[in-house]
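In this view, the complex is presented without one of its protein chains, the others remaining in place.
Let's turn to subunit A:
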Amino acid sequence: MDTLDRVVKPKTKRAKRFLEKREPKLNENIKNAMLIKGGNANATVTQVLKDVNVFVLKAINFVLQYALKKPYGVLYKKKNITRPFEDQTSLEFFSKKSDCSLFMFGSHNKKRPNNLVIGRMYDHHVLDMIELGIENFISLKDIKNSKCPEGTKPMLIFAGDDFDVTEDYRRLKSLLIDFFRGPTVSNIRLAGLEYVLHFTALNGKIYFRSYKLLLKKSGCRTPRIELEEMGPSLDLVLRRTHLASDDLYKLSMKMPKALKPKKKKNISHDTFGTTYGRIHMQKQDLSKLQTRKMKGLKKRPAERITEDQEKKSKRVKKN
């Protein structure tokens, strides 16, 4: 444990808990995101960051009795004059201080208008960074609809074959999943699936839309879906990228052996889809097998007595 590895041990239980929350674990915490404004951040970019913070990065603890909101994103209010692609030290410092491994940096200049850098960290060092340009932005406030409650887990859909063709796009897809997926849950309320984030890659642009889900009646159990536009919608253009080298990426993806899925023994499947199971039996004494009782073959008391007498005589003879 890292707390015991320190030269100066924590003196209070609270400090110890704080350190334990931040140390590397087998099952990791949910990633936090930090949203930072750059030197010149104009209204569009700030609005994007605010929307993402308010809407996407809140999470409700899925306990049915009460709702506890925990923010998974921190919006830095002050402007930070840094350039992520040149100097990553200040980003890494912030990440270490606030224990955030995802970040979004918004800025605006003449050369790169409405710039948004999305990135993630591994061990508080920058792993991947992708710069996106915002072309069209419609904010939450501009769309006058009823919004769904904050903090539900969104559904993510990626459309377009571009997302698998280039390495850039593949990393971008992985980064977006990481950013927007929210806490991992084991159960989900079917009525609570409220909104969907849809990313389409088309003609070099990425269209990001969020829709609210309306479940309509269909003839059978599964409802018919109707969508209603809600939430921020962005048209993004891929600009620069700073992707991690292959071996660093491989290192970050390494899964501990304990978390690898365990094989279930004694279960096999055949090509037709039938599942077979093996049962290992102990050796059975077939004479004591419980079979169907046939009343006609039951021994009558007279016969049983004669049998016993025979057995006794045999025993006497042997002795």
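To be clear about the criterion, contacts are C-beta pairs under 8 Å (C-beta built on N, C-alpha and C of every residue); 3 or more make two chains touch, one makes a residue touch a chain; residues count from 1.
As a working rule, contacts and distances are computed from a predicted model.
One subunit of the complex is not drawn; among "Exostosin-2", "V-type proton ATPase subunit", "Large ribosomal subunit protein bL19m" or "Ribosome biogenesis regulatory protein", its UniProt record names it "Ribosome biogenesis regulatory protein". Checked against the full complex, the one of A:Asp161, A:Asp246 or A:Asp270 touching the unshown chain is A:Asp161.
From the options A:Ile188, A:Val237, A:Ile267 or A:Ile305, the residue with contact to the chain not on display is A:Ile188.
Within the whole complex, the absent chain has one touching residue among A:Ile36, A:Leu49, A:Met104 or A:Leu127, and that is A:Leu127. Residues 1-2, 5, 7, 23-26, 28-29, 31, 64, 101, 120-123, 127, 153-161, 163-164, 173-174, 177-178, 181, 184-191, 193, 196, 198, 200-203, 207, 209, 211, 213, 218-227, 229, 249, 251-256, 261 of subunit A touch the missing chain (whole complex, contact as defined above).
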